[in-house]
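Heads up, the thing below is written out as structure tokens.
Heads up, this is only part of the complex; the chains shown haven't been moved.
Order of writing sets the chain letters: A, B and C. Residues in each chain are counted from 1.
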Amino acid sequence: MKRQLILRERYNSVRSETLNLMAGLSPEDHLAQSSAEASPPKWHLGHTTWFFETLILKPSKQNYQVYNPQYAFYFNSYYEALGPRIDRAARASLSRPSLSEIHAYRDYVDKEVLDFIDDGPWPEDLLSTLELGLNHEQQHQELFLTDFKKALGQQAFFPVYRSDFVEDHRLIQSAQWIEIKAGLYDIGCGGNEFHFDNEGPRHKVYLNDYAISSELVSNADWQEFMEDGGYEKPEYWHMEGWEWLKKEAVCAPLYWLKEQGEWMQFSLSGLKSIRPDAALCHISFYEASAYAQWKGLRLPTEAEWEVAQNHFHWGERWEWTNSAYLPYPGFKEYDGPAKEYNAKFMINQMVLRGASIASPTNHSRPSYRNFFHPHFRWQFNGLRLAKNL
Amino acid sequence: MKRQLILRERYNSVRSETLNLMAGLSPEDHLAQSSAEASPPKWHLGHTTWFFETLILKPSKQNYQVYNPQYAFYFNSYYEALGPRIDRAARASLSRPSLSEIHAYRDYVDKEVLDFIDDGPWPEDLLSTLELGLNHEQQHQELFLTDFKKALGQQAFFPVYRSDFVEDHRLIQSAQWIEIKAGLYDIGCGGNEFHFDNEGPRHKVYLNDYAISSELVSNADWQEFMEDGGYEKPEYWHMEGWEWLKKEAVCAPLYWLKEQGEWMQFSLSGLKSIRPDAALCHISFYEASAYAQWKGLRLPTEAEWEVAQNHFHWGERWEWTNSAYLPYPGFKEYDGPAKEYNAKFMINQMVLRGASIASPTNHSRPSYRNFFHPHFRWQFNGLRLAKNL
Amino acid sequence: MKRQLILRERYNSVRSETLNLMAGLSPEDHLAQSSAEASPPKWHLGHTTWFFETLILKPSKQNYQVYNPQYAFYFNSYYEALGPRIDRAARASLSRPSLSEIHAYRDYVDKEVLDFIDDGPWPEDLLSTLELGLNHEQQHQELFLTDFKKALGQQAFFPVYRSDFVEDHRLIQSAQWIEIKAGLYDIGCGGNEFHFDNEGPRHKVYLNDYAISSELVSNADWQEFMEDGGYEKPEYWHMEGWEWLKKEAVCAPLYWLKEQGEWMQFSLSGLKSIRPDAALCHISFYEASAYAQWKGLRLPTEAEWEVAQNHFHWGERWEWTNSAYLPYPGFKEYDGPAKEYNAKFMINQMVLRGASIASPTNHSRPSYRNFFHPHFRWQFNGLRLAKNL
């Protein structure tokens, strides 16, 4: 019974947090979508609910009455095995179903899931899927914040999400080199605590001697790079990074703009002056890598990051590594519909480690692998330097 | 005083009709935009209001307090002389200002315009601009209906605008050839009644003997064309029409789809069977022209249409002509900011004559020139045949 | 027999002129293609030959042995009725058949056509088609020069076609207004002399009083427009013209470039200083129209041009008119495979009148209708102004 109480509480807490984050948004705000890669708030609400309905309720409850069979079309994200679905770029066209209908859908599914919990005990694999659903919803809480920031950032006149939202909790201190000895190390997650399939299995990697910075790169550091012509000198850039920069006319991090000679940045609390001692944010892998080249240093690999991570503070910025997002040796994807959760994305993306100020509390681990294409900048991305010894 | 009362009444009537048409739409419906060429309802609301504020209130009222200086950026459609503006394709990103703010903007401007009317008498040119603003708003009433139909039509599961909305008021009768003798005719509008600049001046055109059909082409006629392979035979098509058809995989009018062997069409009242005896609708100029070729006939020119129009019933479909949208001899565009109203579009477009079931009452004239690119289909477009004698 | 001798001579003269124009080009030059709209010299050689083979030899000679059945795929330009064909943009991929094979193909077909001429007399329609083939080849002689200029112009370092090729034969004199009275006029070609189907039938048009300039706009005139900010002021431009200019970063006529503060132009004889008193060349319809707006004047219609043309000198520049390329009243397209010659292009193009320094001798008439999309600039296009009286 205790486990069921804990589960109920955790379920309620995660689900209500999603609504808390969106409280105060107008119905129209719920439709805002900046690009095909980002989703409108309304879609996040429906999709996370559909995930529970499809992976928990339909397989486990006999005679489960699907709330609305059309919703599978709207709210399936990318699961080929689960049928046809709306084009990603068209999610903002969802004027129907209305926001109130989606809220009713959430209420319906919540009641059913709580009943399901009460009806336990359940086999471990179902409970694991429930836990996956909760972690999935937490991922979408972060995505909501970053997607919505992007949507606001593309509107004129910099509308505000919440005037008290703080993006920089902690200021950058003077950096130290943390030195790690060469040797065989274990990385990845192999235990029983929750982790995504892509974090395992735990396995050995050999690392050479290396050092990693105790601090993220700061806005002041980045301005030095800019003032030294970092964005104008191809020698620091990957060829595809340079082509991207030219095509997109990139000359500063995302959300930076110059007003009357001063660099400002758009944040969830509006347009602000740049704090030199805050952690740099919203850069692509290309920019992170070019900065490291300019310094004569490099980005850490994800193994180097994980091995060293207990020696430094992290959690405000996702940190780009120089590791491609590929399966670990012995990787085993999820069974069933969740098979498509991570495995099919393991190409053309780079790994980020850590967490960000938009990550829900407790939704981070040293083994957590985030991943994005090298030109993506709208997550709260930063960078930390490393070097050979 | 009488003129002022009439003006007040007309102003109130046109303005409230816009709101009537959108009554019942959810805030999210107000944001629906199907493509760059079509606008969300919310934008139509703001743009028509901005038009009065900018062309009437700002030039005429001393110390007029602009409601919100940012709105010029949002609601300027294409007037280069009136400053920078939002990209057309981004109008759906307007989650801010909210719908209620836009309604408040309308109320504010309405009160100011009514005060302006009361403060008259006013010079004729200002009253003409006021009348232009009202005709402009009526054009947007029609555009709202066609744009919103397109937005609904792109959503899954065919949502309904209003279940009692009728697209086919009048059924097609058996067609007669109306014969017109060769000679010099006057076309265009030169009088004092309201007309757009592009309708004038009245001028002479020489026409050969010709005949024009008393009826529009019907759905049954079109199905015959389809069954005879009209969409598969390049010999009926302009080369660019054929390339368009191939690229877009066009094989039927817009909004037609086959369900279980039967042709259906999406309408503002939902998905319906096709009435064979209703007027064909939602075809491009390319399709209209190919149909005429297939029949061994042709489309009328706009002059032929105008000269013959009092001999046939019209007003439910905009009718494609084989005339390019170009200035009439002696054409004089509007002075002032309205200069850009029509003149700068006189390239690459074809003229349509008549009116449609979406046109507001009294918003049509024999000299009215509508115009669209030859591939546009989301207006209520139809066609009428002509031939040489 | 006399007619046959004349025909032989004319055939030989036209065919050899094509080879004369390409004499001195390397095999690689024969493959140069600047864009999908322009063709490599090799393709012009093959296509004009295929035209005779397909429209004369195959229909008229029993047991005619097609030179190579694959050539229909290579050398069909756009005739849907004549089978599948190579994509336009891929014509430069024609490394096979080799240039010498194409020369052999020309020799083969020439011999067969000359035999065909000797075997006459032939029915008039076949002789008309032969004459069409010769006029067709002359059109391609002009296209070769303009296409090859474009191909050279896109290469680095401005390679020369022929150092003695003169683009400006005649300098601009001081301009007069030629005044024409209002009235009914006949335009178009209805006689027995050769003309393309799109030039007929001869028909009546009513014109208002107007005046047309005795001279083309000169380079000096154009520089005045540029210096007055003509390319920076949207008020002179069609909306689509302005969008085109922004997208393509157009700020001068095609082939103009500034070197060390001086405007130069690329010509078939290399890079030259601009002669202020030469006729302006290589502008789009959008630019021509914007210039006229800037002058407070307008472009003539094609009817105005044709009615007035015997009062001024023409023939060095194709002259943009403000007429869309549409069928004349009573237009009858060619029968048979040549049906596609002109009719299917009658949409989205503007008419040019006159001829150019690249037009073959005797290949021009007052009724000749050239036509291009409004953004095309690589023909030798100029403009002449008109005004209402």
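Note that in this section contacts are C-beta pairs under 8 Å (C-beta built on N, C-alpha and C of every residue); 3 or more make two chains touch, one makes a residue touch a chain.
Since the structure is predicted, the reported quantities are computational estimates derived from the model, not experimental observations.
J.: Considering just this structure file, the complete complex holds how many copies of the sequence, given 3 are shown?
T.: Copies in the complete complex: 4.
Keep in mind that, in the parts below, only the chains that are shown with their structure count from here on.
J.: Pretend chain B isn't there and tell me which chains still hang together through touching.
T.: Chain B out, touching clusters read A | C.
J.: Which one of the chains is closest to the middle, using the mean of its C-alpha atoms?
T.: Taking the mean of C-alpha atoms per chain, the most central one is B.
J.: Once you find the CA centre of chain A and the CA centre of chain B, what distance in Å lies between them?
T.: A distance of 45 Å separates the two centres.
J.: As a quick test, compute the distance in whole Å between the mean CA positions of chain A and chain C.
T.: From the centre of chain A to the centre of chain C is 58 Å.
J.: For chain C, write out the residues touching at least two other chains, lowest number first.
T.: none
J.: Applying the document's contact rule, which stretches of chain C touch chain B when the two form their complex?
T.: Within the complex, chain C contacts chain B at residues 78, 80-81, 184, 203-208, 234-235, 237-242, 285-286, 289, 322-324, 326-327, 329-330, 339, 344-348, 350, 374, 388.
J.: Can you tell me which positions in chain A touch chain B when the two form their complex?
T.: 26-34, 42, 70, 73-74, 86, 90, 92-96, 98-99, 151, 154-157, 159
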